[in-house]
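As you look at this complex, bear in mind that one protein chain is not there, while each of the others sits in place.
We just call them A and B in the order they show up, numbering each chain from 1.
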Amino acid sequence: MKDKLFKILLFASAVIILLLTAGIVYALVGKSLDVFQEYGVWGFLSNAEWDPRSATEEYGAFSFVIGTLYTSFFALLLCVPFSLPVALFNGEYFKGKKISSFVSSVVDLLAGIPSIVYGLWGFYTLRPLVIELGVNAQGFGIFLSSIVLAVMIIPYASSLSTEFLSMVPNNLKEGAYSLGATQIEVIQHISLPMASSGIVASYILALGRALGETMAVTMLIGNTNNIPSGLRDTGNTMASIIANQFGEADGLKLSALIAIGLLLFVITAIINFIAKLVMKKLAAV
Amino acid sequence: MENIKETNGAQPILQLKNVSISYTPGKKAVDNVSADIYPNTITAIMGPSGCGKSTLLRGINRMHDLYPNVKTTGEIYLKGRNVLTMNAMEVRRMAGMVFQQPNPFPTMSIYDNVLAGYSLNGIRLGKKEKDEIVRESLQSVALWDEVKDVMNKRGSFLSGGQQQRLCIARTLALKPEVLLMDEPTSALDPISTNKIEELLLGLKRQFTIIIVTHNMSQAARISDNSMFMFLGELIEYNNTTQMFTKPQHKKTEEYLTGVFG
Partner (left out) sequence: MMDRQSTETSYKYRTGKNKLMFVLVCLFSFLSMIPLFLILWDVVSKGYKNFNLRLFTEVAPSSMDAMLAKVNGDAIPGGILNGITGTILIVGIAIIITIPLGLFIGIYLSEHAGSRFAKVVSYLTDLLQGIPSIVIGIIAYSWVVKPLGGYSALAGSVALTMMMIPMVVRSTEETLKMLPLSYKEAGLALGSSYTNVVFKILLPSGFGGIFTGILLAISRVMGETAPLMLTALGATVVNWNVLEPTSAIPLLIWDFYNDPNLIDLIWSSSLLLLIVIFLLNWIAKIVARKWKI
């Protein structure tokens, strides 16, 4: 009797995940409908104009989609030359050694620092450097945000890559060494190809992190509602426009912001799905 | 320590002089082993598990370099050159190795697996040369007919025995002087084992083979000379027939008659 109740309780808890997901989709879609009815889904997504003044009110998400892609992909690019060496350091060169557990703990701590503290660091420490570099006069913009984002996603990209690299069977590596290969040749020809799907998946997941990062980007990107013309330009991401304007929003504007949230949700869901597919491919090898 | 007398006037291709190997300081896994190995012979290294036979074999092509805590002392001469002072990459190409578990590279096709030694060593070959090497190497392990139509499939799709022959072909492709085999058939079924044993008897015309085995009858079937190791020491090294019929040492006799092992 008690067991039966307990089992029902467990099952009910699992059902809650389903309800949560349904509730999320319902909340996001339901509140987005207004803006979709007004402009159409495609019309909303492809319009770069964001003008909340009541007389000329017009809402489009395109600038923020571009701003998000710009910052996230640039951050991903910047993060690779650091996270890949960390993964090789921990998963190959110093696998299982004390020094590698030190390096991975330090890098993992980067993931523990709150987004808002990254924002402060970017604002007070990096922004003057960016101005010094002559990127732009104020320092704010895509460039500054991407640098901070890159640091933020290093731990996500490297810890998962490390895991996949350290799973490469030792007997394959020994086989390659016995043919006369050097360590870097073993890495190039054996370890990296073996772990490639997993590494790709970890970068996809890191990209997903970067896409949704809010506070640091909001503090650093400059918050202008335009399509960024380049790395030096300011802009807004989907997350930062929500953080910036949600507080005072109502009516169509609120619906537009929630629609951007829905878009962000869909994009991260797709990214999650792709990462899973890629990892499944790995399991098949 | 004994050494077999040279056979028909040939110079030894591999000479071990006072070779000791230790994993932890002060504890020798291989203790002061000396032996001459002659070209175009099969030498079997036998002994109970933990006697140091694999450790000795892996010392010959410097596999222990991969693990910094392993120390090798003494001298090993391969074709007159001291292995321990040579470039490890060169040593490993001269002394090819086949492992206990077949380990074809799963990300490479069968074709690329045979050529892996070349690509890993950064040697570029023409298409004709490649085809030639692949065909020759696969023919010498009697795998050519079985795989010639599936060259682009991954090596991991083959059966265990085929995989092991592919690994032998991969090693032979680099034209090594010596073939080091670490219990190459212990993971295989009897039929595959039989096939590989036959292969080795043919291969010794071109190569010198050293095979670690825990299987006494295998040693008896294929080897010309045998070593018996116990607790890191080389107890006896002799012509295989003599060792199996008239062992010189009590330990060898006990091992061969199954008192331990």
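Convention: contacts are C-beta pairs under 8 Å (C-beta built on N, C-alpha and C of every residue); 3 or more make two chains touch, one makes a residue touch a chain.
On a predicted model such as this, the values are computed, not experimentally measured, just so you know.
When the omitted chain is restored, the residue from A:114, A:128 or A:251 that touches it is A:114. Across A:63, A:136 or A:158, the residue that sits in touch with the chain not pictured is A:158.
Residue A:183 is the one among A:183, A:196 or A:226 that touches the chain not shown.
Hidden from this view is one chain, which touches chain B at 87, 89-90, 121-123, 125, 129.
Interface residues of chain A facing the missing partner chain: 2-3, 6-7, 9-11, 13-14, 16-18, 20-21, 23-24, 27-28, 30-31, 81-83, 85-86, 88-90, 93, 103, 105-107, 109-110, 112-121, 123-125, 151, 154, 158, 182-185, 187, 205, 208, 211-215, 218-219, 239, 242-243, 246-247, 257-258, 261, 264-265, 268-269, 271-272, 276.
Note that in this section only the chains that are shown with their structure count from here on.
With each centre defined as the average position of its C-alpha atoms, the distance from chain A to chain B rounds to 50 Å.
Listed in rising order, the residues of chain B touching chain A in the complex are 61, 63, 66, 89-90, 92-93, 96-97, 99, 101, 103, 105-107, 116-117, 119-122, 156, 167, 170-171, 174. Chain A meets chain B in the complex at residues 169, 171-172, 174-182, 185-186, 189-190, 193-194, 196, 285.
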